[in-house]
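One structure, as structure tokens, below. Some questions next.
Heads up, one of the protein chains got dropped from this complex, but the rest are sitting where they should.
Letters A and B mark the chains in the order given here, with residues in each chain numbered from 1 onward.
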Amino acid sequence: MPDQNLTGTRSTAPVAEVAQAEAGPPPGKPRSLWSDAWSDLRRKPSFLIAGAMILVLIIIAAFPSLFTSASPREADLQGAFLRSPELTKFFSPEWFGYDSQGRSVYARVIYGTRASIVIGVSVTVIVLFLGSLVGMIAGYFGGWVDAVVSRIVDTFMGIPFLLGAMVILVSFDVRGKLVITLALAVLGWTTIARVMRGSVISVKQADYVQAARSLGAGTWRILLRHVLPNAMAPVIVVAMVALGGYISAEATLSYLGIGLADPAMSWGSDINTGKDQIRVALHVLIFPSIMLSGTILAFLMMGDAVRDALDPKLR
Amino acid sequence: MADTTREPILEVRNLVKHFPLTQGIVFRRQVGAVRAVDDISFTLYPGETLGIVGESGCGKSTVAKLLMNLERATAGEIFYKGDDISKLSGRALKAVRRNIQMVFQDPYTSLNPRMTVGDIIGEPFDIHPEAAPKGDKQARVRELLDVVGLNPEYINRYPHQFSGGQRQRIGIARGLALNPEIIICDEPVSALDVSVQAQVINLMEKLQDEFGLSYLFIAHDLSIVRHISDRVGVMYLGKMVEIGSDTAIYDHPTHPYTQALLSAVPLPDPDAREGRERIILTGDVPSPANPPSGCRFRTRCWKAQDRCAEELPLLAVPQRYADADTAVAHDSACHFAEEKPQVTHA
């Protein structure tokens, strides 16, 4: 049995601790849920690969001239008509071969990036803002506001996305990036609005929202400090996945000839021109297609990784 | 201890809350109502703890929401220091809210996960700038953390970094921030582990002594309610069936429902197993959307007679004990209210 001398510091410690009854230190530093998610993401290969790809795409879109010395519009019909790619000449104009007008496919792929990225990102930003606002109002206020807004959303949802975009676009003579962006945004915001509405409805019943109400907090304070930050996560995930969809929609429209057209450059319109020579010069079709799929894949992967990181069930 | 000779700090008169049952989305029509709270009256005196017990669906949490003005009462009045607050709105309501605060049941959902502990406890000051401390708000938040037994260093941590008991302390600190007089506690410890419950209960008692708080303590755990309460009210299907001092309710219950409830609580004492007579009620609580006529407990009551279906028993001191000068003379809403001595625990 223990010697009383053994008691030492151990036996006196509890008395002092009684006041700080439960002050056992939570481990580590202050960590918000976002920073938790970030530290999760940093260790995820799929996120790192997708992130690197997206970063490169953004740099290409911003500074295409850094990646190629050739001009995408310079045509050399005599010397370069449908010349085959020289796959060992990295980053040179002849890397991906030439198209039927003697233009460097590599240069066109590089310069076409901007259209996809700009349209994809701007549609997402508009849709995120508009959809979140509408969804938040419908979800938080409920009642007849929700009933009216939800019916409007349903109406828009009933329009097939691509068909609707085509109908809108054919009514314009000049179809630039802005017009395409707006057309896609007008049809796309409903998805975000729906997700946001559902998310807000579940968050507004949370006890911390009740707690804020019982403190006397005003509507805007509750919406911006309590509801929105907690309802955001699923919306961000959906938006990231949708971004890939918008890029693909732009390419589809351009391929069909009602999106961007010469002289504007887009992977979709290049795929369109490439399809005519599919038997003799597959490379004109294949390289813009690879870029397009790769870009969409990168955004989908990113959305997936973020979804996992934000999933509260894994916390 | 409560001083019942003084003016009540909170008085509830004939409080009613019916939740309409509706059909249709745009054009709603009412098809019925859930009578969550149906004509309830009670008073809370300064410095006392009034316990409200009852099973799920009895309306006790709705009472808390009505008192906090999170729900609007269908009828009835709530007097705070003599003024009816049930119809207030806007600025006047906000001013009253400073004095009545709430501690929520679930410490895992009652704190905003995206805010730091400092922001959570400091939020009352942002909402009520007139009540905010002059000068350093941070210092006051640290002080509050210290008061509830948490390390003030944790001011920048997030809720998910704390355990359940610690989070409930954070919730209590938020409730204390505006120096309220009344704290409404809706099942404040039922989500906590047994060994942590005692810590939080002790903290709440300490704070009551220190700041002269009045508690309305809503819980389903009868043992905890007895421990902390000066007076206790028992609710069943939206009605208050019995109310009195803790001795009156626990040692001299006269309402059959209270008697059954008390006898059903398992005692942490294996030796009491055989000695106790237990009233095992049959059936379930009826739906509050369609409560029985007359006395609401009659469908499960062993004393029920025709009169119980026809006549609603009033909450008053039973006739037979009208002249008694002991704890048995307390309000009980039963036509056949009578003490059942063998029921109260050995």
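Rule of thumb we're sticking to: a contact is a pair of C-beta atoms (placed from the backbone, for glycine too) under 8 Å apart; a residue touches a chain by one contact, two chains touch by 3 or more.
What we mean here is this: contacts and distances are computed from a predicted model.
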item: Missing subunit (named according to UniProt) among the choices "ABC transporter ATP-binding protein", "Spore cortex-lytic enzyme", "Ketosynthase chain-length factor" or "Carbon monoxide dehydrogenase small chain"; value: "ABC transporter ATP-binding protein"
item: Listed residues B:49, B:86, B:168 or B:197, member touching the removed chain; value: B:197
item: Option touching the unshown chain, where B:47, B:118 or B:165 are the choices; value: B:165
item: Interface residues of subunit B (partner: the chain not displayed); value: 55-56, 163, 165-166, 193-199, 201-202, 205, 220, 222-224, 226-228, 246, 250, 260-262, 264-273, 278, 280-285, 345-346
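The working rule: only the chains that are shown with their structure count from here on.
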item: Subunit A and subunit B, separation of their C-alpha mean positions in angstrom; value: 48
item: Touching residues (chain side subunit A, partner subunit B) in the complex; value: 19-28, 30-34, 144, 147-148, 206-208, 210-218, 221, 225-226, 229-230, 315
item: Touching residues (chain side subunit B, partner subunit A) in the complex; value: 25-26, 68-70, 93-94, 97-98, 101-102, 104-106, 109-116, 123-124, 126-128, 149-151, 154, 156-158, 160-163, 165-166, 169, 171, 174, 196, 199, 202-203
